[in-house]
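Moving on, here comes subunit A:
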Amino acid sequence: MTSVSIRDLTLKFGSLEVLKSLNLDIDEGEFLVLLGPSGCGKSTLLNCIAGLLDISDGQIFIGGNNVTWSEPSERGIGMVFQSYALYPQMTVEGNLAFGLKNARMPKDQIAERIARAAEVLQIEPLLKRKPAQLSGGQRQRVAIGRALVRDVDVFLFDEPLSNLDAKLRAELRVEIKRLHHRLKNTMIYVTHDQIEALTLADRIAIMRNGIIQQLDTPHEIYNRPVNLYVAGFMGSPGMNFIEGDITHHSEAAINFGSTRIPLERYPFIRSDRPEKAIFGIRPEHVSCGAAAAGEPFTADVEIEVVEPMGADTLVWAVLDGKEFRFRVDGQSPLRAGETARIGFDPAKASIFDMATELRL
Partner candidate 1 sequence: TDLEVTHWWTSGGEAAAVAEFAKAFDATGNKWVDGAIAGGGGTARPVMISRITGGDPMAATQFNHGRQAEELVEAGLMLDLTELAEKEGWKDIVNPPSLLDSCTLDGKIYCVPVNIHSPQWLWLSHAAFEKAGVPVPGNWDEYVAAAPKLREAGIQPLALGQQPWQSNLLFGAVQIGVGGLDLWKQINLEKDVAAASGPEMAKVFQAMADARNMADGSNVQDWNQATNMVITGTAGGQIMGDWAQGEFQVANQVAGEDYTCLPGLGVNEYLSTGGDAFYFPKLKDPEKAAAQLELASMMISKEAQVAFNLKKGSLPIRGDINLSAANDCMKKGLEILATGNLLPSGDQVFSADTQTQFNDLMVEFMNDKSITPEDAQERYAAIVEAAD
Partner candidate 2 sequence: MTDVTSLNAPHAVTTRRLDGPSGAKPKRAISPRNVFIYGTLLLVSVYYLLPLYVMIVTSLKGMPEIRLGNIFAPPVEVTFEPWVKAWATACTGLNCDGLSRGFWNSVQITVPSVILSIAIASVNGYALANWRFKGADVFFTILIFGAFIPYQVMLYPIVILLRELGIYGTLWGLILVHTIFGMPILTLLFRNYFTSVPEELFKAARVDGAGFWGIYFKIMLPMSLPIFVVAMIIQITGVWNDFLFGVVYTKPDVYPMTVQLNNIVNSVQGVKEYNVNMAATIITGLVPLIVYFVSGKLFVRGIAAGAVKG
């Protein structure tokens, strides 16, 4: 059953059309992540769903009801903001109770709800404190708690982790995931951090300029991006892109400079073959040294920069005049200036039409 449905949603700020006739269906209990660069309209979409912005056109359904013109509090949603937006002058308890009091819930019931949420989030010892006395992670939990107590169908998160440092972010990410496992609510989660998106999402919607580019599971999006934009956006370090010409003599291949990459193993999804194409391969799909020998395609590259990143090392190299990055083990002995042998399986690559930028 769909939990949230958006039909032809259009939103304008004055003459600026931020969301363009957008459609989206989210299943009950699904964890959907909206991912996209800054300014693409993620927050705007979330605010529309929450009812915090008056939409220009279209309809919004939550739990089967048309809530297009309902008040935010009547939509059965809870929202967690980037800055947490805790009410600074209330205690944690007050923060949690505020929404319930507004709904005129009896006192004992409020207490019960708060107790349950506090237990789930393990913030019982904090209930009497004010937000200023909490650490970033604790604030974050309180903010989630505020949505939790209201017993809503849909949770909306607007970059809830981006104000935290890397370590805490990693921990809370897991907590949110655990929470989702436990509660099984529908969750819509905005971020521009792809690690968050990949780790949390059941499905990811990649947005750009108010339009959803691809809506699919993390695995599909990562491995089979539908267009060049998605391919480039996902993955850090980013995919290597090499422009080349497609040839079909005996077998399909892509050529650039004096290099020829055979494509017989590549799973084409389209039957037309444009002449110019862009070949993309992720740095982590490239092997190096001894391991490269077994790959269907091998070549020599000159190493320019070696970036040790602890667990792994990223190598910036040049492949036949083109910049080419690949990832090796953290203990790798590669040095800048050396030449290395690399190899990869074109089956793991993505190829895009140079003109339309769509996947071939």
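What we mean here is this: a residue touches a chain if its C-beta (ideal position, glycine included) is under 8 Å from a C-beta of that chain, and two chains touch if they have at least 3 such contacts; residues count from 1.
The set was built so that all candidates are chains of the complex that A comes from, given by their letters.
From a predicted model like this one, the values you see are computed outputs, not experimental measurements.
Colleague: Could you work out which candidate touches subunit A in the complex, given the options 1 or 2?
Modeller: Of the listed options 1 or 2, subunit A touches just 2.
Colleague: Give every residue of subunit A touching candidate 2 within the complex, in rising order.
Modeller: Touching candidate 2: residues 47, 50-52, 71-74, 77-79, 81-89, 98-99, 102-103, 146, 150, 158 of subunit A.
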